[in-house]
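The complex appears here without one of its protein chains, the remainder shown in place.
Moving on, here comes subunit A:
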Amino acid sequence: MTTNAATTNAVVSTADTTNPAVSTADTTNADTTDADTTDADTTDADTVTADPAAAPVTDTGTAATAATAVTAVTAVTAPVGAGEELQVRRRRRLSPGRRLPATRLAGPALLLVLWAAASAAGQLDPAAIPAPWTVLETGVHLWTDGTLPKDILTSLQRAASGFAIGLTAGVALALASGLSRTGEALIDGSVQLNRAIPTLGLIPLFILWLGIGETFKIAIIAIVVYIPIYLNTHAALSGIDSRFVELAEVQGLSRYAFIRRIVIPGALPGFFVGLRLGVTGSWLGLVVLEQINATSGLGYMMFQAQNYGQTDVILVGLVVYGIFGLISDSAVRLIERRVLSWRRTLSS
């Protein structure tokens, strides 16, 4: 502020001595205030500048007006300028900022483009990595001749049956063990033991017990699925806030009402974590089972292709697995969002 006032004085004094100095000083000052059109004084300053020759300083009156105008103008501009200087400096942003639109697909799309470009340029060995269009062609061919739909159906049936059994078992066991101490004593230890054994390690035993047919495959998938569902649901059930249990007692809820209105909704978030792990597990189990002990299904198709060196068929199989995984995971997410809609108010 003080420095600004000093400058004004300097301008006024120069205005008294030399003509051009006045006009330059005025022009700069007028320019700075141009934005401030409401100030009547600015117009005065403008008139002075507009005609530098016709405004000789001989006329002291005009000079004085010009000088006052200048002072007024500076007085107006000064706080604005000072305000700008004092403005809070914005902190450096450390978060990555706003999400770019449709960026999830950008990475995969780029990879696809690179793959296609490298294939077209002949940089990739077609026996190792066939071109995208070859894979597409093979896929269409396998689909139209009926082998692919049949294999997909077989695989889906296995995964779905195993998943359904695993889901039911996981939830039933978690409820039994989470809601009664007897159930917990009988079930929880056994499941924890079961969890310690890698399920795929059970394959030889299960083949001897159940034969190499569908039953054993479904059983293995069911085991892969039930474990994460049980573990997460059970943890959620035992983690239910004791204050809510107290509330249920105070409100005189029946055991059934307590389970339906407090236990189940309270355990749902944990259940969904388990469900998503279970879905992923069912595909994993399926792939392993079909590639080592099957005579039909997607894995079998890929296994056969490996014997004949058909990388394109293997890639078709992988793409189908990928699509399955993506669809099932999105479906679970969608259901989760619907069912746990009360949580969105917390995150938003």
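As a convention for this text, a contact is a pair of C-beta atoms (placed from the backbone, for glycine too) under 8 Å apart; a residue touches a chain by one contact, two chains touch by 3 or more; residues count from 1.
Everything that follows uses one rule, which is that contacts and distances are computed from a predicted model.
Colleague: Could you tell me which of "Multiple sugar transport system permease protein", "Rod shape-determining protein MreC", "Sulfonate ABC transporter ATP-binding protein" or "Spore germination protein KB" is the UniProt name of the chain missing from the displayed complex?
Modeller: The record names the chain that does not appear here as "Sulfonate ABC transporter ATP-binding protein".
Colleague: Consider the whole complex, including the chain that is not shown, and state which of A:132, A:266 or A:325 touches that chain.
Modeller: A:266
Colleague: Pick out the residues on subunit A that sit against the missing chain.
Modeller: 243-244, 246-253, 257, 261-262, 265-266, 268, 340, 342-343, 345-346
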